[in-house]
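Structure provided below as structure tokens; questions to follow.
Only one protein chain is missing from this complex, and each of the others stays in its spot.
Let's look at subunit A:
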């Protein structure tokens, strides 16, 4: 029996979907209708319930209540197999590819024609040729996945879904790992799919992508669906406000920089990884007091190694000086503690692995790196834990950490609040130089605004800041100068006021100044 109101114009219609994990209500009475042949955006902060909703659609979770209609028909999706049969394809944020298989083998896996492979493989080869011609999805079917760029790997994921005859394609944060050019290509592919009558659901937290690509957009906040609007009738400001529930400043307000003396000077810095491969291939730059140097680039082009070498975590060769004094790059004195003593604070890229101990309480995490500070000592033998807890409480108030409970374990805070704890610990020590990697990765919009303000405030106090981020918007709005890294080298320095995304995108793809005229 079909329910009242089922409508075949909609590729997907969800009615009253609820899902709880213990006491946490991840999805509350969600209603959404996605018209066929459209690109539908779903945005929301971290923990708003977007991923839970999509996992229900792909059969990873079962909803506690509610109904799913596919093309107007009520459909039960108890497992991934049913989702595939219903014509749903999913491109996960972390690709589900077998790294040492060929493209063809990955496409065929789970969709084989019979017990023997030969027939399946030759059929897949034919279908892939047709699909790649139709949708600009060129990939060499015999290439091994680990040899492909992430952009190409993503195309394989899309091809996998199309090979299984998906009519509805769900993409979860698809552009996080792509260069701007690759992202543009992806959006062209998605628009091509839509024009062929397929339905695309795009989950992202990037408002710009929503505005450029989608026909309609649904906004989620704290497990509920706040509303669905036509993209052409909305604005980024309105969507941000719907997501957060209050007005949000999208642009960072900052006065022009007034750079002072050189704080950090880096000369020919090189880092090799554990396999002896050079990851940082001779990087040189300066940062002055009262200036933010932004490092842009696709993840994995040496930015992490740069931060680790400066932060004393990885051994390096070359020369670095802080306020004129040379710091050791390997051996004694090249460690995080010595660096902090020298006046370099470090907010690492991966806060859960390097910034915090997730099972430890917030007040213990606040002590790390500064546990020998005089104000935390009761006497020669014992630490003054009460003072430390009081200090944590004060920092939590200043940085608006929620909930403001010093005894709560780090893992029980949201991503944004975890980051605030780390930033509070590092900034409050009044460093001369702040290294900060991916300051807003996995952080919701409200907290992003706050962290950005803190970084600018520190700059205005005359501190030097090295900002590494894969978010080009973040780099452009915060930095006073932008350096673009590619393959372990700095491709060029730009003024964020005068450069544009296209120019930075070319540098991020490794196209240097010499060949710029040609590429233009």
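Rule of thumb we're sticking to: contacts are C-beta pairs under 8 Å (C-beta built on N, C-alpha and C of every residue); 3 or more make two chains touch, one makes a residue touch a chain; residues count from 1.
Going forward, contacts and distances are computed from a predicted model.
> One chain isn't displayed here; going by UniProt, is it "Amidohydrolase family protein", "Kef-type potassium/proton antiporter, CPA2 family", "Ion-translocating oxidoreductase complex subunit B" or "ABC transporter permease"?
The chain we cannot see is recorded in UniProt as "ABC transporter permease".
> For the chain left out of this view, which of A:109, A:143, A:181 or A:327 touches it?
A:109
> Which of these, A:80, A:321 or A:499, touches the one chain of the complex that we don't see?
The missing chain is touched by A:80.
> Of A:34, A:48 or A:97, which residue touches the hidden chain?
Considering the complete complex, A:97 is the one touching the chain left out.
> For subunit A, which residues reach the chain that was dropped from this view?
On the subunit A side, contact with the omitted chain comes from 51, 55, 58, 60, 79-81, 83-84, 90, 92, 94, 96-101, 105-106, 108-112, 114-118, 120, 160.
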